[in-house]
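Moving on, here comes chain A:
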Amino acid sequence: MNRKLNLWPARLDLLQSLSGLALVVFVWCHMFFESSILLGKDAMLWVTKMFEGEHFFGEPYPLLVSAIAGIIFLLVALHAILALRKFPSSYRQYHRFHLHMNGLHHSDTTLWYLQVITGFLLFFLASTHLYTVLVQPDNIGPYASSDRIWSGRFWIMYALLLLSAHLHAGAGAYRLAMKWGPASLTGSKAARHKLKTAMWCIIGFFLILGAASLATYMKLGYDHRDHIGERYMPSSHQVQQE
Partner candidate 1 sequence: MNNIPLAEEHRMLQIQILRHNPSALLCDSDKGSHLQTFEVEEALGMTLFIALNEIREEQDPSLQFDFVCRAGICGSCGMIINGRPGLACRTLTKDLPDVIVLAPLPGFELIGDLSVNTGKWMRGMSEHLETWVHNQELEEINIDVIEERMEPRLAEQIYELERCIECGCCIAACGTTQMREEFVGAAGLNQIARFRLDPRDKRSDADYYELIGNDAGVFGCMTLLGCEDMCPKNLPLATQIAFLRRRMAMTTG
Partner candidate 2 sequence: MQIIYTDVLVIGGGLAGQRAAIGAKRRGHDTIVLSLVPAKRSHSAAAQGGMQASLANCLGGAGDNEDIHFQDTVRGSDWGADQEVVRMFTHAAPKAIRELAAWGVPWSRVERGDHEITVDGEKQTISENEAAHGLITGRNFGGTQKWRACYVSDGTGHAMLYTMSNRAIAEGIPVHERMEAVALIHDEGRCSGAIVRNLMTGEILAYVAKATCIATGGFGRIYRASTNAIINEGMGAAIALETGRATLSNMEAVQFHPTGIFPSGILVTEGCRGDGGLLLDANGHRFMPDYEPKKKELASRDVVSRRMEQHIAAGQGVKSRFGEHLWLDIRLLGREHIDRNLREVKEICQYFLGIDPAKELIPVRPAQHYSMGGVRTNPNGESQGLRGLFAVGEAACWDIHGFNRLGGNSVAETVVAGMIVGESIADFCDSADGSINVSTALVEKFARKQTQQLANFTLASGTENAFDLTRQMQETMTSKVGIFRHGDQLQEAVNTLQNLLLRSRNINLRSATRGPNPELVAAYRLPRMLKLAQCVALGALQRTESRGAHYRDDYPQRNDLEWMQRTLAVWSEAKDELPTLSYEPLSIMRMELPPGWRGYGAKDYIEHPESALRRQEIDRIIATMPDADRHAHQAALMPFLDKLPPHLRPLNQRLSKF
C-alpha cells in the first residue's frame, strides 16, 4: 500500500513529551546542584566551577554556562510552543473546561489545569531566570547569587519559580508515565495510586530542598548585603591569605 501518512502529529506529540522529559530531568538535577549551598559555600563554588569547565580545562569558561542556558532556553521554547497547542484556545474552551473541572472534582483533571497555569507562569519565570544566566554567566557563585537573591530581590521570583517548576515537573512526570504506558501497563488502580503518591513525595522533597537552599541564599545575601559585588574566595584561599 502506497499511502502518505501525515506523521507530524505523532512526531509533535513525541517531541512534546521528550522535551518535557528532558526538562524534568534537568530541573531535578539542577536542584541538586543548586542545593549544594546547603553543604557550604565551597561546595557551591565547586559546582559552579565545574559548569564553567574549570575542573576539566584548568581555567573557567563562563560561556559554557551560557551555552547550557541557551540549550535549555531552546528546549523550554520548543516545549512551550508544543504544549501551547493544548491550551484552551478560546474563551469558550476555557470556560467549558472550567465548568467541567469545577463540577467534576477529579484530581487528575485539576492536576492538568495546574500544569497549564504553572506552565503559563513558567513561560515568564523560566525565561527571566534563563535570560539572567545567559547574559551574566560569570555572575554565579555563593556571593554573586546570594546578592542577586537578597539585595536584587530575586527571591520573590525564585520562590514562585520553584513552586511552579516543581508542581509542573512532578505532575508532568506522572502524566508522562500514564500517557505512554509504563505505569498504565498493568492497568491497576493500585499502581496508579502508588505513582501518584510518589509524585507528591518527589514534589514535596524538591520543594523542601529548594526552599532550604533559597533560605540559605537569602541568609547569605542578607549577611553580605554591605559587600555587594564582592566575589567569594574559596576557603582554602582564605586560609592561605591569612
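A few comments on the model shown:
The rule is short, and it goes like this: a residue touches a chain if its C-beta (ideal position, glycine included) is under 8 Å from a C-beta of that chain, and two chains touch if they have at least 3 such contacts; residues count from 1.
The candidates came about this way: all candidates are chains of the complex that A comes from, given by their letters.
Note that the structure is predicted; figures quoted are calculated from it, not measured.
Evaluated over the candidates 1 or 2, chain A touches in this complex the candidate numbered 1. Remark: chain A residues 1, 3-7, 9-10, 12-14, 85-86, 88, 93, 96-97, 99-101, 103-106, 108-109, 112-113, 175, 178-181, 184-187, 192 touch candidate 1 in the complex.
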